[in-house]
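A single protein chain has been removed from this complex, and every other one stays in its place.
Naming follows writing order (A, B and C), and every chain is counted from residue 1.
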Amino acid sequence: MRVIEQTGEHSFAFNRYLEPIARVQPGEEIVLHTEDCFKGLVKSETDLPSEVLSGAGYLNPQTGPLYIEGAEPGDTLAVQILAIEPDRDWAVSCIQKPLGGLTPNKFTRMLNEPLGEKTWIYRQDENGNFTHDRYLSFPWEPFLGTIATASALEVISALTPYEQGGNMDSPDVCPGNIVYLPVEVEGAYFFTGDVHAKQGQGELCGVALEIAAKVTLKFELIKHKKIRWPRIESPTELMVVGSAKPMEDAARIAYAELIDWMVEYGWDRLDAYQALTQDGKLYCANMVDTVYSMVAKVSKKLAQRDA
Amino acid sequence: MRVIEQTGEHSFAFNRYLEPIARVQPGEEIVLHTEDCFKGLVKSETDLPSEVLSGAGYLNPQTGPLYIEGAEPGDTLAVQILAIEPDRDWAVSCIQKPLGGLTPNKFTRMLNEPLGEKTWIYRQDENGNFTHDRYLSFPWEPFLGTIATASALEVISALTPYEQGGNMDSPDVCPGNIVYLPVEVEGAYFFTGDVHAKQGQGELCGVALEIAAKVTLKFELIKHKKIRWPRIESPTELMVVGSAKPMEDAARIAYAELIDWMVEYGWDRLDAYQALTQDGKLYCANMVDTVYSMVAKVSKKLAQRDA
Amino acid sequence: MRVIEQTGEHSFAFNRYLEPIARVQPGEEIVLHTEDCFKGLVKSETDLPSEVLSGAGYLNPQTGPLYIEGAEPGDTLAVQILAIEPDRDWAVSCIQKPLGGLTPNKFTRMLNEPLGEKTWIYRQDENGNFTHDRYLSFPWEPFLGTIATASALEVISALTPYEQGGNMDSPDVCPGNIVYLPVEVEGAYFFTGDVHAKQGQGELCGVALEIAAKVTLKFELIKHKKIRWPRIESPTELMVVGSAKPMEDAARIAYAELIDWMVEYGWDRLDAYQALTQDGKLYCANMVDTVYSMVAKVSKKLAQRDA
Partner (left out) sequence: MRVIEQTGEHSFAFNRYLEPIARVQPGEEIVLHTEDCFKGLVKSETDLPSEVLSGAGYLNPQTGPLYIEGAEPGDTLAVQILAIEPDRDWAVSCIQKPLGGLTPNKFTRMLNEPLGEKTWIYRQDENGNFTHDRYLSFPWEPFLGTIATASALEVISALTPYEQGGNMDSPDVCPGNIVYLPVEVEGAYFFTGDVHAKQGQGELCGVALEIAAKVTLKFELIKHKKIRWPRIESPTELMVVGSAKPMEDAARIAYAELIDWMVEYGWDRLDAYQALTQDGKLYCANMVDTVYSMVAKVSKKLAQRDA
């Protein structure tokens, strides 16, 4: 299997202006390594993020960009996630000011004192679980916090989820699933990173179980197929991730795009609206990033009319 | 089993000023019948809601109020949902202007023409499913769209979810679960109604599979225990329903209250915040009512520290 | 001039179930007295709201209800504000937990410690200004924080702004202006209170210069004229107050209703949309109440086509 090394610096933005670290053929299986969102700087429970990260610059280093051969604007890039393996035997989470779903932050400004900081280190135990203590112990359920192609017009912070993917923090971006991303520039300029060993819905305090990891991917191109927001396919479900604020706008995007996807399978738009009303699922992937991500999903059986 | 009949008119608000239809002892099992949200007026696919409901007044008739003996402000009412059975062999859904998650409405005002109306009638088939056609066919997964105690200060429309429950439209208000509601007035003044044969997360078009039903409940009082928002307990999970706009405020309420619940089991607040970050779930119950409802949940195993 | 005394308790909700304190004829000028929002309990700078209000029950006492003779559902009540005079020589403001635009609160829940409390007493000086110190000194620019008719279906907290008025906290509800309110119940059930000696746009910390006052009003009925949200007319401008969350929904309501008002003067809807785009004004009245209020305004000259 081809292992692609990150040459040069990691990027902290999804940026089409960077030199690709590799050119990849559709159909090829490749291996990447990803850093954790803190660049590995938060290593022990006495490390306060505000201290060890002070002066460290941007967060959330990305591996990439990969140039996908043959990718052109208007195509869709299908990314099959074959495996995610830990690159180390510990993961870290923390309360980091000013970040989190239950604290003021840069965009929801308030006058209160920030929450105190706290760091939790989880070590992988003999059962493979990541364990801090007898209560805070979780199985290895890894996924890619970020996965993106580059925007044609913009360079976007690696902290942001957007139309071509980005920092969605959706636990469904996991091994066994396929993520579909719109291609806006020639070569797609694929980035990934921010692996989470485990994360609940919403990524409530802003920091999941952050870990460096080895990621195995396979790309396919769907030529001349234009989608507007990231789609995810699992063995049994179709999903769309919408990212916006307020949260209801993220939900509207996710469900509206899922209706569009169902229409591709022959559904009348209003009947698809009806079907999702009775059988859709809608969960929050993140309520902490620069914009929020909501995931709408439907069973393939219903969406694909396998009656 | 004691069957309580709705004497007099159904209420279209959660209203402490009404005469109770019955007085119920804690521990007693009772049976109620509920109307559908349209008062049974939308009966066929040629019934356009704007026509058959024109001049019909308010929607979402409630069964109640029940006076719960011994209930006092500051108590919590535990409602065990023992059974929900259909009172008829069909359910109805429709696109009704101006309602729905993907259309302007009374509170999200726009200048566009409303969506066209459409009515779907689902009939219960031999397998117990509610079926409109070969694709739109769903199992019987009933729940109570509304469940509430009365506010002390306000009278609240039956279309609204709020701190004492109301129109939360959460599929987890279902048989086998217990709903905990704050008591604000003597006797609690319990209301329920709006049974849904089936509904997806978000109740996207605004109308689930609406049906009249027979509901079996059992009440318990938890004296001198004050909660602030509705809680739900399933055999395996603890949940809180937050209702607010924008949707992120509903999410914040749900998770903040779930932390408070975990603190009752001995959790440190920041550790509970951490635990929910890695293992909480957060779905949308409704994105169509006067305010939105989000449900945060955690496994009992984690919350109750059954390590 | 007829002075109407508050008989019995002040109400802390806009409540159609109460006994009217007086019956008033359209055209009649009347005088009312209003309490401050704290019921006069916060009287000195050493009074911490959390202490002096502890156990004091609800806030924002309302004067009323007045029964307006001849008012029927579907009418509009025009309230001319003739005068507001101070009933005492001091006003009070404070930081009161958990209230304010820059602090978490009941509906925007966070884990941070609350802001500290602080009370400011302003005394009326020889120039008529309300003065705390050489910097915090403001002219007497009084208005009615609350003004409402009762809802037909609901009883609504005096802390809430809504379709029939309520706690809008708009500085344009001031002497010289006319406020138009929808009538939903026979007799209208008019309430007012919460006079502010002065308030900026947004009522940022949640508490304006609160004062007891003497209010002179005159009512007129516009029969068979249905409006949906409160309107305000000044000598030179037309305004609509929209109240909702998120704040953009309040803005949408205010502008959409202002378009409707312009259509009554002969405007085409899209041309009115265009006119407001180029010459409308849109300010925030409150960003602290249970829902936010936005005021859209346009010059009478433009709206009434006095070309």
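Going forward, a residue touches a chain if its C-beta (ideal position, glycine included) is under 8 Å from a C-beta of that chain, and two chains touch if they have at least 3 such contacts.
This is a predicted model, so every value here is computed, not measured.
One chain is not displayed; in the complete assembly it touches the shown chains A, B, C. In the complete complex, the residue from B:103, B:119, B:170 or B:243 that touches the missing chain is B:103.
Only one of C:37, C:173, C:195 or C:251 touches the chain withheld from this view, namely C:251.
On the side of subunit C, the interface with the absent chain consists of residues 93, 95, 100-102, 115-116, 118, 120, 134-138, 198-209, 245-248, 251-252, 255-256, 259, 267, 270-271, 273-284, 287, 292, 294, 296, 302, 305, 307, using the contact rule stated above. Residue-level contact of subunit B with the missing chain is found at 102-104, 108-115, 246. The chain not displayed touches subunit A at residues 12-13, 15, 17, 58, 107-111, 153-157, 242, 244-246, 249, 252-253, 256-257, 259, 269-270, 273, 291.
By our rule, only the chains that are shown with their structure count from here on.
Distance from the subunit A centre to the subunit B centre is 33 Å, each centre being the mean of its Cα atoms. Subunit A and subunit C, compared by their mean Cα positions, are separated by 46 Å. Those residues of subunit B in touch with two or more other chains are numbered 245-246, 252, 256, 259, 270, 273.
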